[in-house]
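In this view, the complex is presented without one of its protein chains, the others remaining in place.
Presenting chain A:
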């Protein structure tokens, strides 16, 4: 555990040191089947139910490459502005670990399928920062170990371990940045913004679930410091177990303050793997290995090289959807948004939802106001992501239309939305079932207005004297009497006309 005394104040860190970042992101593809066998690629499931001789490494079993995974890898490479290899191979990365059935990982080593690209990342203030990509390569995931007994689920001190191979062989793409210089005090923000932009891009490509909480997108952050303006590269650490965008930012920031404190006292940074602790926001050293790991990479002899034809690559390029950055620029112009409004929309992950609602007939203002305010509140209350709310953009558009027709007041509309969220059916069905029609029959309203005026003669007199502001009290009384089902605007008109 690192105490506060072991950390340097962040402002001082950035005054004295230049941070150097490197980010490695592992993405689980959501292909139907695993990387080298026909087993289902599904998150969850009873342990060891998505397994076969190939992914359990039964003697004699052989891998066959999943063509869709290769296609996804190429799409990712293209979206990251990479070159696509004309010829590349898989390699074996040899090391023993119980949750890796073959005791080697089939991966790519010095011949990645995509290399030499970049991703432009928009920071909070709208500045665009270019992160250069070194490579994106294909590999397979390992199984999962569950250590029973002992402390904190760690292998050390556990009584026994359980192995689940459902995840073994799930297709992974590892995306590695080049070293990212020049981030200065914004290093933590750049790291977060990069992972966020990458996540949005992968989502737009529809190649992965990109759920950091489920491990389908995992980030390792490499951080080192060099004394300001010396350009001397520092020793780096690699922080793993960073499971949210916020954690990416916190982990980088923490490592900077930890390393700076050590360097300031003349200490040396140990090149090591560290683990991010979500609860404390700190990193701790992983188990140190006595000998340097030698993975004894060599070309995988059970697989033939992959040589994507240029025609195929160009075909795939044509299928790429609009990238999130361009899409944002376009909607900002179309919907006439300020930078702040766009940022709110992006932060709420609501761009697609609003666009779909506009598609279904609402204006962008109406759609935005529903998604980023009322529905966002509902999502927070219900503890789900905005997109996971059980309401469709079409349903939201329908509610908007009902308000515009005068069939619903805003207050009633919110109640209709609650009904939809509670599974009571389409908006019209909720209106029907809950009896939420606006009272638009003037004779019924006139009666209620007259009753209210009679009950408050002094107020009625004020209105008659031209003090129109006093009409609010009568409108309020009418709304109360009609249980909110009247159109307040119409009630006000009636009050004024009856008093003139």
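The working rule: a residue touches a chain if its C-beta (ideal position, glycine included) is under 8 Å from a C-beta of that chain, and two chains touch if they have at least 3 such contacts; residues count from 1.
As a working rule, contacts and distances are computed from a predicted model.
Which of the following names does UniProt give to the chain that is not shown: "Acyl-CoA dehydrogenase", "ABC transporter permease", "Glutamyl-tRNA(Gln) amidotransferase subunit A" or "Nitrite reductase (NADH) small subunit"?
"Glutamyl-tRNA(Gln) amidotransferase subunit A"
With the full complex in mind, choose from A:49, A:103, A:347 or A:380 the residue touching the hidden chain.
A:103
Among A:285, A:304, A:320 or A:433, which residue is in touch with the absent chain?
A:304
Decide which residue listed in A:50, A:92, A:137 or A:274 touches the omitted chain of the complex.
Checking each option in A:50, A:92, A:137 or A:274, the one touching the absent chain turns out to be A:92.
Extract the touching residues of chain A with respect to the undisplayed chain.
53, 56-65, 92, 94, 96, 98, 101-104, 155, 161, 163, 294, 296-298, 301-304
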